[in-house]
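Read through the structure below, which is laid out as structure tokens, and then see the notes.
Right after this comes chain A.
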Amino acid sequence: MAVSVKNLKIYYQTLRGQVQAVDNVSFDIKDHEILGMAGESGCGKSTFSNSLVLLKPPMKFMGGRVELDGESLPLADFRKMNEFRYKKISLIPQYAMNALNPTRKIGRMIAELLASRGVSFSKISRELDRRLKLVNLNRSVMKMYPFELSGGMRQRAVMVIATLLDPSLLLADEITSALDVSTQKAVAKMLVQFRDMDLVKSLVFVTHDISILYQIADRVLIMYAGKAVEIAPTKKITKEPLHPYTRLLISSLPDVGVKYSERRLAGIKGRPPGLLNPFPGCRFKERCPVRFEKCDKEPPLAEVSENHQVACWREVGNNG
Partner candidate 1 sequence: MKRLFLVMLTVVLVFSATVMAETFTRGETLYAGGGLWGPPTNWNPITPWSAVTGTFGLVYEPLFMYDPLEDELIPWLATSGEWVDLNTFVLEIREGVKWTDGTPLTAEDVKFTFDLAKTHPETYYSSLWDWLDRIEKEGNTLKFHFVEPLYHEWHNNLYNLPIIPKHLWEGRTKEAILTGANERPVGSGAYFAHSYASDRMIYVRNDDWWATEQLDLVPAPRRIVYVVIFSNNVALGMILQGELDVSNFFLPGVPTLKRTYEDIHTWFDDAPYMLSDNTAFLYMNTTKKPMDDPVFRRAVAFAINSEDIKTRVFEDQVLVSNPLGYLPIDAWMQYYDEDVVEAYGFTYDPAEAKKILAEAGYRDINGDGFVQLPDGSPIRLSIIVPFGWTDWMESIRIIASNLRAVGINADATFPDFGRYQDELFDGEFHMAINNFGSNASNTLWTFYDWLFYELGERQTSGNFGRYDNPEIFALLDQFNRTPFDDHETSAQIMSKMQEIFLKEMPAVPLWYNGMWFQGSTQVWTDYPSEHGPYHYPCTWGGRWQEGGLLMLTDLKPRQ
Partner candidate 2 sequence: MGRYFRRKLLIYLLTFFAAVSINWMIPRLMPGDPIRALIGRAALRAEAADKVAEYFSRIYGLDQPAWRQYVNFWTSLFKGDLGISIYLSPKPVTQVIRDSIPFDLGLLIPAILCSWIVGNKFGAFAARRKRLDGIVLPIWYVFTATPYMWLAILLAYVFGVLLGIFPIAGAYSFAISPSLSISFILNYLKHWFLPFLSLFIVQLGGWAIGMRNMIIYELEADYSRYMESLGAPRKLIRRYAFRNAMLPQITGLALQLGVIVAGAVGTQVVFSYPGIGYLLLQAVMYKDYFLIQGCFLFIVIGVLIANFVIDVIYVIVDPRVRHGMGGETA
């Protein structure tokens, strides 16, 4: 098992109190697996991916455990985490288009970055060329400044940089949101290819756009208000979603590829609860069409069928 996340709690420290952005989340990722992570904005999915690479204030580690290839990650220790960053865990950030120093030529920046991590640029330069080709970038971009590339090119360059050291876990955070449909597809394909070529062992693909997950994810994890509410293989979750939120999410899906960023989910009334001192019980209960008394207690994420976990009293109740 490549990655195992157990009871991970990541809170934000604010002046008014703690925002429980990732609350008691547990799941695994297998080798060679692409896990899609989906949910509305503010559900904690980005917090999750960021917490694995850059956990610093106001983000606060509150408990839990993340294992990578059998090693426990020292999440709370910023310094120790440096051994894992980039080499073991890498990130393609949401802001990939602005992720490169504007006043350094890309090649030079990579060389300096690698040197600082103790990797010789010359040794890796061949591999770099190969990978650039893989994402349809000409070698000449190494001699260019970021602003000389288009947004898409920059993002692809970041993809190459992020995976250059063959990390065990790659986190791709909302990387397709700003792209048009055809580019989205191309980028998704490239990531799959990366995995297929073993450039990355496992991949977490974070998005609010479930439709893109159909194309690449092996399994999908649905997050709601800081909780993992359902995990299942992609096919299963699309065909028979169990959690009422997942159901609404999937049924409200427009045709594949249509952007609905920032818009409220059409079919679900209300909005997610604030995560500053959230109410007890199931966090979806206020919006849930099938709520009942039991929902005032927090539902556990339980395996309802093989490879299918859900956190809903209705489903757990069915089985139990």
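Heads up, the rule we're going with is that contacts are C-beta pairs under 8 Å (C-beta built on N, C-alpha and C of every residue); 3 or more make two chains touch, one makes a residue touch a chain; residues count from 1.
Criterion applied: all candidates are chains of the complex that A comes from, given by their letters.
Treat the numbers as computed from the prediction; the structure is a model and nothing was measured.
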Once the contact definition is applied, which of 1 or 2 turns out to touch chain A in the complex? 2
Where on chain A is candidate 2 touching in the complex? 50, 53-54, 56, 81-87, 90-91, 93, 95, 98-105, 112-113, 116-117, 145, 147-148, 158, 161-162
